[in-house]
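All protein chains of the complex are present and in place, except for one that has been dropped.
Letters A and B name the chains as they come in the text, with residue numbers starting at 1 for each one.
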Amino acid sequence: MEVTRAKLDDDFRIRQLRARDMLRGDIPDEELEQYVEERVLTTTLDKAVAWARGNSLFPATFGLACCAIEMMSVVGARLDIARFGFEAFRASPRQADLLILSGRVSIKMAPVVRRIYDQMLEPRWAIAMGACCSSMGVFNNYAIVPADKFMPIDVHVPGCPPRPEALMHGILKLRSQIQGDPPAGWRERYGAHGTEEVLGDADLPGVNAVNVFQSGETGSA
Amino acid sequence: MTSGISDYRKQEESITLSSSPAGEGLQQELMTINMGPHHPSTHGVLRLIVTLEGEIVRDVKPIIGYVHTGIEKTAEDKAYWKVIPVVERMDYLSYYFNAMAYCGAVEKLLEVEVPARAQYLRVIHLELNRIVSHLVWLGTSALDLGAISVWWYCFSEREAILDLFEMSSGQRMHTRYFQIGGVIEDVPRGWIERVRAFTKTMRTRADQYAALLDKNEIVLQRLRGICPLDEQTLLGLGVTGPLLRAAGNPWDLRKAAPYCSYDHFDFKIPVGTQGDNYDRYRVRHAELYESCDIIDQACDGLPEGPFITTDRKVALPPRHELATSMEALIHHFKLVTEGMRVPPGEVYNPIESPRGELGCYVRSDGSSKPARVHMRDPSFVNLQATAPMTRNSYIADLVATLAMLDPVLGGVDR
Partner (left out) sequence: MPDATGLELIAQDLRESNPDAVLGTGYFRGEATVEVAPAALRTAAEQLRARGYSFMASCHGVDYYPEEPRLGVHYQLLDMPSVDRICLKVRVPLDHPHVPSLCAIWPGANHPEREVFDMFGVIFDEHPDLRRILMPEDYEGHPQRRDFPVGGEPVLFTYNEDKVPGWSR
């Protein structure tokens, strides 16, 4: 049987010969340093671990209400969360490291959510998906509680319900945060530091705009 | 650890656990376990206190309220048309139905007539929503039974329908497309053709799901003859919808008390014979085809005309009128700031949602905000059937029955 060798291009041949020289110990020192730098990725252990953690989050199956259906869409075929490695939704909080709070947290459910979050092992993250768990959402009433009041949240994803793409964006932001490369806030990106609202004394009545509520007031349409 | 009972545990002391053990026998050990609100197989945040004897369920007590959002209370605080987005989020899989029940009730109070085109558009969206709800049900139920790939197939069809919703209203879920007096906007050009193309593919897909599941040995063993409940018990419990139809009673409000032009369409009601889990599955699956039929007929017969009532005291005037007509401007202003005034009275408007009879009770006291809105949610009432159905069956059957019951906890808890 004829065996035809593929014609290697020159670049590859050069690399082959240099590799042979390195193995024989024939490369002089300066060139050796450059050789190693081209080929070896140095990093700290932390960064390596963070990279691995970010690429293999195990979300917990924690669907509460309507946002859960959009979270299921993220797992669906169109916007496939498995591309990123996050398709292994674990039912047990002991095995999960990401809690995607999808839906409204009622006052009866809040202690349950906190228990589940407590049962998760470090390192763990939480995404508040949707308007209801980040703030009160559409319903500003006696029955629900924003998630920030009882557990730390890493990323808030707005929307009612957020599109699956929006949730994906939030999860990827969390991933960059985990991998040590947090996305810059908008004030950094646009050089807008110094535009924060600073009021002399927030207890003064009659503050600014019509639609700014004093603390203690609630809004109603 | 005597004083270590946390407040959380104290809450549960008032729950009377299972009554006297069922059946005689010297050696029975009843174990009461908690299938907590966070569970992969309870559809949503449903908590079940299950009393087991070995693997056999002796009693089931559902505890709900874990996603109670006070929607009915919030609705009392908002103008009539601003209640629509709030009420839509109740039963979060059949959002158009919630809006339809509420809008129908307010339209009854106002005695305003919905134009024919709006009614047909409403029917198309309602039936598309019914297909979405049944697809999610089928996907999650098959997931519970172990047929995991069916979940992806169903959700991919669901994406096609959500694209249609996005095309007509801009939002995938909770679209606030239905308004009091009609729909908020006419459908864009090309939408009807896409709907027709969709129903064609939907029928093929439904055939494929049937081919996968209908005669599947595992599905048959898991569902056939499991947890049947007779019609009389179901009627006593107030159960409606596919559960009642699976037991043999062809009660469907679209045929019995037609609303919103449903009497213009020709469709069948799938009815089961034995009332077991397999019949419940087959009834819902057959409803997919019937919904496709209704949608096709509605697309064929879509009349021309306005898409919302012309009564300016109820519906916003078209934008181009605001530049020329003073009355239109005043109506727009009044509607947006104060809302519409509804004559005082009480009304109950029932419609047929994918889970059963969804009724909306609205009480008006003459002002621009409703005095009471109550949704009679079918899942809330259907959940009472869990215990009679699953008594003396296995835990696996409990999971399968919950799947076939199709409870949506957003509607249960409101």
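The rule is simple: contacts are C-beta pairs under 8 Å (C-beta built on N, C-alpha and C of every residue); 3 or more make two chains touch, one makes a residue touch a chain.
Everything quoted here is computed from the prediction, not taken from an experiment.
Touching the chain that is not shown, out of B:Trp191, B:Tyr348 or B:Tyr394: B:Tyr348 (per the contact rule at the top). Of the options A:Gly76, A:Pro93 or A:Pro146, the residue whose C-beta touches the omitted chain is A:Pro146.
Think of the hidden chain as still there; on chain B it touches residues 7, 10-12, 14-16, 64-65, 68, 70, 72-74, 76-77, 108-109, 111, 235-240, 249, 251, 256-257, 345-348, 350, 357, 359, 361, 363, 371-372, 374, 376, 380-381, 383-384, 413-414. Of the residues in chain A, those that touch the hidden partner chain are 107-108, 135-136, 140-143, 145-146, 148-152, 196-197, 199, 202, 207, 212-220.
Everything below uses one rule, namely that only the chains that are shown with their structure count from here on.
Separating the CA-averaged centres of chain A and chain B is a span of 33 Å.
Taken in their complex, chain A has these residues touching chain B: 61-66, 68-70, 72-73, 75-78, 91, 93, 103-104, 106, 108-109, 111-112, 116, 132, 138-144, 160-161, 163, 220-221. Every residue of chain B that touches chain A in the complex is listed here, in rising order: 8, 36-40, 44-45, 65-71, 73-74, 77-79, 82, 85-86, 89, 92-93, 136, 152, 155-156, 158-159, 162, 172-174, 409-410, 413.
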